[in-house]
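Only one structure is covered here, and it is reproduced in the block below.
A protein chain is absent from this complex, but the other protein chains hold their places.
Letters are used for the chains, namely A and B, taken in the order the chains are written, and counting of residues starts over at 1 for each.
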Amino acid sequence: MKKEHPLFLCIKNSYLGQSWLVILLSIFFGFTLSGVQAFLQEKIDTNKSNQSMRIVPTLVPGAVTGKSVTVGDLTVYEALNQNNKRAGWVIPARGQGFADKIEILIGLTPDASSLSGLSVLNQKETPGLGSRITESSWLSQFIGKGTTDSLTPTKNPVPSKNEIRAITGATISSFSICQIVNENVKKFRAELRKQQADP
Amino acid sequence: MSKENPTALERFIWGIIPENPIFRQVLGTCPALAVSTDIKAALTMTCATAFVLICANTIISLIRHLLKPHLRIVVFVLTIASFVTIVDYLLAAFYYSMSLQLGPYVPLIIVNCIIICRCEVCASKQSVGVAISDAIGQSLGFGLALVSMASFREILGSGTWCGFRIMPDSWPNWVLMLLPPGAFFVFGFLIGAVNWFTSLKKNKSS
Partner (left out) sequence: MDLIGLFLLAFNATLINNYVLHYFVGICAYIGVSKRIEMAFGMGCAVTFVMGVAAMLSWSAIYFLLQPGAPLTSFIFKTIHPGSDSVVNLSVLNSIVSIFVIASSVQLVEMYIRKFFPALYKAFGVYLPLITTNCAILFACIEIMKHVGKNAVEPWGLDKALLLAISAGMGFTLAIVLMAGIREDLENADVPAPLQGPGITLITAGIFAMAFMGFTGIDRGLAVLFGR
């Protein structure tokens, strides 16, 4: 057997000698990942904001673009019309639905006194029943509802002022949407009032 | 089927049916159940997994002589996790809607047992060519399993295949198939069917 130099053995048995491959690979992958991030992060960020931005004009009448702003400690979108004036607000909101989290966008008038539109971004409700919350015919009944009183779902065929016709077989999904809208609009109105009182 | 050093072709063919990762080895079941609600999601998941599997197998096979036995798992996990992050970013950049639909199941490829198992069984022992053909074979097997499950679930659950309506309009969508229980049932019965076919073949040959 060939006798190895003691210094060589010493290096071979040290931590570095054992793990040099791991360290080398980490450095290699570190550079690869930072390259990937440098190339793609911007595109991902635009994708992310586009997803909501594209919907903003459909939720607020007269709006052409949106811009992300912070009101208090909430991040919302301010919908802007052609003259770059405020046309309304769009609040991203999420909450527990029947099966999983539901993510929605709520459109509000400039003074946040009534709803101007509603759109479901993401839901995993029961297909065919709860998933009908994405239908525009159902969502359109939210338009014009006042925000001072909370909305409640009802089974009446003719809903009154602050009532929303619930979807048959999906009472809880309908209820969840109302709940998410109520909670988030209330929070947003409070923040807005605080900001206006103390600019 | 337990030869010491199978050739590239054998590895490739084994991956598809005889050693199908999902139906025969019952590995990587989590994506198979979770993303098989429609064909498009299943195909995207297969491509993502195949990319990671092929890259990881290649890298591991290239450095197989340098691996220390007690540190090999660390090297495997590091390689796999890096490629999964790359795939996650690629998907988010170029196919954002699908990246949202797949959600956490893309980063979960890291703990997909198929990949670490192939690194251990094949790539850390054999040459690059064999490792790549093994990876492609296993990916095809994985894709076959995912697409067959997704076909059943999409046709029965929403009456469509890859977005095209194929069931008659009077078909009442069997919603349960799209929900978690449907995934378990379809998977269970498909495993049963594959086992039944292989046992039939064995009986014939003996």
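One rule holds for everything that comes next: a residue touches a chain if its C-beta (ideal position, glycine included) is under 8 Å from a C-beta of that chain, and two chains touch if they have at least 3 such contacts.
Just so it is clear, the model here is predicted, and its values are computed rather than measured.
**Q** Over the full complex, note down every shown chain the hidden chain is touching.
**A** Spelled out, the missing chain touches these shown chains: A, B.
**Q** For the chain left out of this view, which of B:Val26, B:Leu62 or B:Ile166 touches it?
**A** Counting the whole complex, the residue in contact with the absent chain is B:Val26.
**Q** For the chain that's not shown, point to the residue among B:Ser82, B:Ser124 or B:Ser139 touching it.
**A** Per the contact definition at the top, the residue touching the missing chain is B:Ser82.
**Q** With the missing chain put back, which residues of chain B would touch it? List them for me.
**A** Contacting residues on chain B, toward the hidden partner: 26-27, 29-30, 33-34, 74, 77-78, 81-82, 84-85, 88-89, 104, 107-108, 110-113, 116, 176, 179-185, 187-189, 191-193, 195-196, 199.
**Q** Using the touch rule from the top, list residues of chain A that touch the missing partner.
**A** Where chain A meets the chain not shown: residues 33-34, 36-37, 41, 92, 94, 96, 98-100, 172, 175-176, 179.
Quick note on the criterion: only the chains that are shown with their structure count from here on.
**Q** Please output the residues of chain B touching chain A within their complex, sorted ascending.
**A** Of all residues in chain B, those touching chain A are 63, 66-68, 71, 74-75, 78-79, 82, 85-86, 89-90, 92-94, 96, 100, 157-158, 173, 175, 178-179.
**Q** Quick one: which bits of chain A touch chain B in the complex? Just the residue numbers, please.
**A** Per the touch definition, chain A meets chain B at residues 18-19, 21-22, 25-26, 29, 32-33, 36-37, 40-41, 43-44, 47-48, 51, 122, 126-129.
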